[in-house]
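Missing here is one protein chain; the remaining ones are kept as they sit in the complex.
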Amino acid sequence: MTTVSTDDFTFVADFLRQRSAISIGPGKEYLVESRLTPLARDIGLADLNALIGELRRPFPDPSIRDRVVEAMTTNETSFFRDQHPFEAMRTTLVPQVIERNAGVRRLNIWSAASSTGQELYSIAMLLDSNFPELQNWDVTLMGTDLSTDVLARAREGRFSALEVNRGLPAPMMVRYFERAGAEYVVDANLRRWCTFKQMNLAEAWPVLPIFDIVFCRNVLIYFEIPVRQQILDKVRRTLTPGGHLLLGAAETTLGVVDGYSPVRIGNTVAYRVEA
Amino acid sequence: MKALIIDDSRAMRMLLRRVVTGLGFEVLEAGNGQEALDVIAAGELPDVALIDWNMPVMNGLEFVSAMRANTETRAVTLMMVTTESERTQIVRALAAGAHEYLIKPFTEDALVSKLEMLGLLPVVV
Partner (left out) sequence: MTSTIPEVAPGDEVPDAATLTQIVGDVFTGLLGTEVEPPFVAPHGEDILPVSATVSVSGGWTAQVVFACSDSLARRVAGDLLELDPAAVSDDDMRDVLGEVANVIGGNVKSIMPGPSALSLPHASLVGEPPCPLDVASLQLELAWHNEPMRITVWSPPETWPVRTVNEEN
């Protein structure tokens, strides 16, 4: 693994400070090396130095820039990541759907880029513990991801002790997880609500149901700007009028999202598709 | 905000102290449940206690029960930080009145997320 030079490290630290709330000081060089070296490889660059070279350009590629920020600033996926969107679900978004769909008694939620499944299982736990009436509803919780490996893990619903510690309230952990050796498995009843399918957001989409709520968090940054807008447009077409899109914490501060109206709910912003 | 760290291992107390001090907490320490009660009796009521289970003299579960039985200390947020990870143990601790449960080994961001969930950290918008 390439060692980052002091000069390069200072550059990256300054770059991050300008673009995010994160400040990293001397002693954290290993963080830059361990997180950005795999990213350089993913992007198809020779090594870490090449990646830093890209950042040093007068007009760095926005998607490389954003991916560097994401790699350095965000934690790995966790249950109830960032908390606030789930609060918004509990206090406002789900009650709205229950009222709106009282006749058909159907609720469809999509977790786009579902990764190892924490987001979808968090949604399932939230629904099960806060909205008992949904037991008699037609509930579809769909998770999609590009990687078949993570989908396989997500379907198993197996998590390590470290993963289960993060973001999960203890009463929920006790209620919805069983021990399996050194790991924890999501309760079968909850897993039954959740389906995981492979899908590439940037390519042709399969036929999808109409959704009441879509989670598309911390994935758009992986795409070029024009592709991001295409994806957002396609997501909008899968949302029912009055339905909501939830983005990642850093993405939510980007302000305007074409085709949606931002709605502040508690400490987060949801993006509503107008009727 | 005051955090009371209760663990018989000095190294673990230091690790926890480092994390919560970085979050803006003032820190009190105790090496077992009885010492912790003594610290509180001396006039220092914490906002949150981070409590190991297996300790000499008075263990974490006994400490939780004592805190919840006393009207003056009932409102203190109680989080177990322990290697006891069987579901039966977690249920026991929650039933005794613990509010949260962090299993060792844990990562720093797991502890931070639990404190956030308990409403003990300033909200970042």
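Order of writing sets the labels: A and B. Residues in every chain begin at 1.
Quick note on the criterion: a contact is a pair of C-beta atoms (placed from the backbone, for glycine too) under 8 Å apart; a residue touches a chain by one contact, two chains touch by 3 or more.
Values in this document were obtained by computation on a predicted structure and should not be read as measured data.
Only one of B:D8, B:E35 or B:E62 touches the absent chain when the whole complex is considered: B:D8. Across the interface with the omitted chain, subunit A contributes residues 30-31, 34, 160-162, 179, 181-182.
Not every partner is drawn; the one left out touches subunit B at residues 8-12, 14-15, 18, 54-56, 82-86, 88, 104-109.
One rule holds for everything that comes next: only the chains that are shown with their structure count from here on.
Our note on geometry: subunit A versus subunit B, Cα centroid distance of 30 Å, whole angstroms. On subunit B, the positions that touch subunit A within their shared complex are 85-87, 90-91, 94, 98-103, 105-107, 109-110, 113-114, 116-117, 123, 125. Listing the residues of subunit A that touch subunit B in their complex gives 75, 78, 80, 83, 161-162, 164-167, 169-171, 173-174, 177-179, 267.
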